[in-house]
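I am attaching a structure below and will ask some questions about it afterwards.
Only one protein chain is missing from this complex, and each of the others stays in its spot.
Coming up: subunit A.
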Amino acid sequence: MKENASGERKTQCSDESKCFELLESILDGEMIDSGKEVLKEKLAKCQPCFEHYHLEQAIRDVLKTKCTKQAVPTELADSIRKQIQDIK
């Protein structure tokens, strides 16, 4: 446990299950308007929430940026168009 990062945050979350569910929804873009304030408050005041949020965010970031897309075979689009042409 890093102690320096915690500052004034409480070290125990009072309702981890609810908080984490909320944080994950916010990260998934589900609470665009109401989420920001709640988030600010949680991150400022609660160390477990703070850590959970950053871990979850890191996971989403690496998934998005590092799971590279498989190159689509070049002939696939043509082959689809050809088959559509046949059933038109």
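Quick notes on this structure:
Definition applied: contacts are C-beta pairs under 8 Å (C-beta built on N, C-alpha and C of every residue); 3 or more make two chains touch, one makes a residue touch a chain; residues count from 1.
Definition applied: contacts and distances are computed from a predicted model.
A single chain of the complex does not appear, and UniProt lists its protein name as "RNA polymerase ECF family sigma subunit", one of "Fe-S cluster assembly protein SufD", "ABC transporter, ATPase subunit", "RNA polymerase ECF family sigma subunit" or "(2Fe-2S)-binding protein".
Contact residues of subunit A toward the unshown chain are 2, 16-21, 24-25, 28-30, 48, 51-52, 54-64, 66-70, 72-73, 76-77, 79-80, 83-84, 87-88.
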